Every structure is written in structure tokens, then in C-alpha cells.
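In this view, the complex is presented without one of its protein chains, the others remaining in place.
After this line comes chain A, so read on.
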């Protein structure tokens, strides 16, 4: 069992789309009643450094490298409601999975 899950949200500049993802994920995590989920923002150039503290990587950009944690491309959150739901479902499922590990 993992007590705490850290999600790293990353985008090109680390201020815009990652911040958008963070709010949407936070809302959904709250709805699901999940506790102890922390969301950290970073820009894509800082992922190498920030990844060490993360359990899950959520990104809006194409990642050029592979990382030792699960990765979810979540650009859908910003597009239509259907794509947003799909991406958020995927994130929540992954978080639950990590918590059970």
C-alpha cells in the first residue's frame, strides 16, 4: 500500500497547461474522495530532476525520453468533455492502482 501519491504535471513552460491540468485533476481527485494525492508542476526541461519524487507523470506535450513511472498524455483534458473525462478516468485509475501497490 502506498500512502501518498505524487503526480507530476508537466508542460512546455510549466505555468499554463500544467496548471490547467492540476486544477482539473484536483477537482476529480476530490470527487473521488481520494486523499493524500499531491500534484506538482514543472516544465518539460525540468522533468529529469523532478521525476525522482513522482509516482505518475501527466503531460500535455510529447515527451522525448522514457521515465521509470507511468505516464499519461492528458491533453484531452483541455479539449472536449468526452476527451477530458477519458483522460481523467485514466489518471484516477492509475492513482488507485499506485495506491494499491
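Basically, contacts are C-beta pairs under 8 Å (C-beta built on N, C-alpha and C of every residue); 3 or more make two chains touch, one makes a residue touch a chain; residues count from 1.
The definition used in the following text is that contacts and distances are computed from a predicted model.
Engineer: According to UniProt, what is the chain that's been left out of this complex called? Choose from "Cobalt transport protein CbiN", "Paraquat-inducible protein A", "ABC transporter permease subunit" or "Phosphoenolpyruvate-dependent sugar phosphotransferase system EIIA 2".
Structural biologist: According to UniProt, the chain not displayed is called "Phosphoenolpyruvate-dependent sugar phosphotransferase system EIIA 2".
Engineer: Taking the entire complex into account, which one of A:44, A:57 or A:72 touches the absent chain?
Structural biologist: A:44
Engineer: Please output the residues of chain A touching the missing chain, sorted low to high.
Structural biologist: Contact residues on chain A toward the absent chain are 11-17, 19-20, 23-24, 41, 43-44, 60-62, 73, 75, 78-80.
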